[in-house]
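Have a look at this one.
A single protein chain has been omitted; all remaining protein chains appear in their positions.
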Amino acid sequence: MAITSPSTRLWWNEPAHRSELIWIALAFVWGLVMFFMMIYWHATGAQNLANETYRTTPNAYYAKVERNVADWQVRELNGLPVIKPPAGADVYLLGRMWLWYPVLELERGQTYRLHLSSLDLQHGFSLQPININVQVHPGYDHVLTVTPDRSGEYTIVCNEFCGLGHHTMLGKIFVVDR
Amino acid sequence: MSEIEPAPDQEPLRIPFMQRVLDNHFLLLFLGVVVPTVLYIIWGILELVQIPVAP
Partner (left out) sequence: MSKTVYRTCPTTGLRIDLSAQALIKANAVAAVVFLAIGGLFGLSVALTRWPAVHLLPADWFYLALTAHGLDVLLLWIIFFEIAVLYFASAILLNSRIAAPRWAWAAFALMLGGGLVTNVAVLQGQSSVMFTSYPPLMAAQHFYLGLILFAVGALIGCFVFFGTLVIARDEKTYQGSIPLVTFGALTAAIIAVFTLASGAIILIPTWLWSIGLVSNIDPLMYKLVWWAMGHSSQQINVSAHVAIWYAIAAMLFGAKPLSEKISRTAFLLYILFLQLASAHHLLVEPGLSSEWKVFNTSYAMYLAVLGSMIHGLSVPGAMEAAQRARGFNNGVFQWLRKAPWGNPAFSGMFLSLVMFGFLGGISGVVMGTEQINIMMHNTLYVPGHFHGTVVAGTTLAFMAMSYLLIPLVFQREVAFPSLAKWQPYLFGLGVAGLSLFMMGAGTLGVARRHWDITFTSAPFDFNYPPTAYLLMGLNGMAAIAAALGGLMFIVIVVKSVFFGKPVRDRITLAAPSGQPISAAVASYGSAGTLRIPGTLVLVGVFFTAFVLYYFVNWKYLSEVWPMR
């Protein structure tokens, strides 16, 4: 029994049943398929999270965000600046308790270098309704190269707990047709 | 507990290598700590300390 010592002294030499061996072979091959699927998607798939990351400080990052706002603000929404960066630009978005800043207006089909960082705690960038989720750390500038492919209004929900106002932390990204 | 022991006058059993590994609890403890420490923690820390400073 499984709660007593093996009844055969040399249990390693006991032959295994064929059905068990077939199952092991199948499970092993399936593991390889899943492993190489991730690598295959890196080569051919369109959705891979960038690893481009830099060390930064809250002050240095905030200065870049403010420069964005000064250069590209087009209007205001609920007291927050809305910026419309040119295609291909480095766009700096920050999370802080409890705000995503600024509001972005992007063009459909254009590619942007979207920077994410936090000024205080960790936050969770959760873009709805398409459900893209990325962790945002203070002190690290994470650069995603994104190409919004459908126009519409998108909401950034914070999905990492960041204090008592966490559930009020929303931001907006508008994707407009060219 | 039905253990089949060789009679005393027989040669001692030659235990297969993998059975000896699986019966060596402290070797397993060593492997179980070292493998994730190297592959997960140390490899991960090496990547984190190499993150460049933002231009």
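By letter and in written order, the chains are A and B; residue numbering begins at 1 in each of them.
What we mean here is this: a contact is a pair of C-beta atoms (placed from the backbone, for glycine too) under 8 Å apart; a residue touches a chain by one contact, two chains touch by 3 or more.
All figures in this text were calculated on a predicted structure; none of them were measured in a lab.
Visitor: Counting the whole assembly, list the visible chains that the omitted chain makes contact with.
Guide: For the complete complex, the undisplayed chain touches A, B.
Visitor: Could you list which residues of chain B touch the chain missing from the display?
Guide: These residues touch the chain not displayed: 1, 3, 5, 18-19, 21-23, 25-26, 28-29, 31-33, 35-37, 39-41, 43-45, 47-48, 51.
Visitor: Using the document's contact rule, name the residues of chain A that touch the chain not shown here.
Guide: Touching the chain left out of view, chain A contributes residues 1-9, 11-12, 14-20, 23-24, 26-28, 30-32, 34-35, 37-39, 41-42, 45-51, 53, 78-80, 99, 116, 120-122, 124, 126-135, 137-142, 144-150, 155, 157-164, 166-172.
Please note the rule applied: only the chains that are shown with their structure count from here on.
Visitor: Averaging only over C-alpha atoms, locate the centres of chain A and chain B and give their separation in whole Å.
Guide: 35
Visitor: Tell me, which parts of chain B touch chain A in their complex?
Guide: By the definition above, chain B touches chain A via 1-6, 13, 15-16, 18-19, 22, 51-55.
Visitor: Which positions of chain A touch chain B when the two form their complex?
Guide: Touching chain B from chain A are residues 4-5, 7-13, 53-56, 60-61, 140-141.
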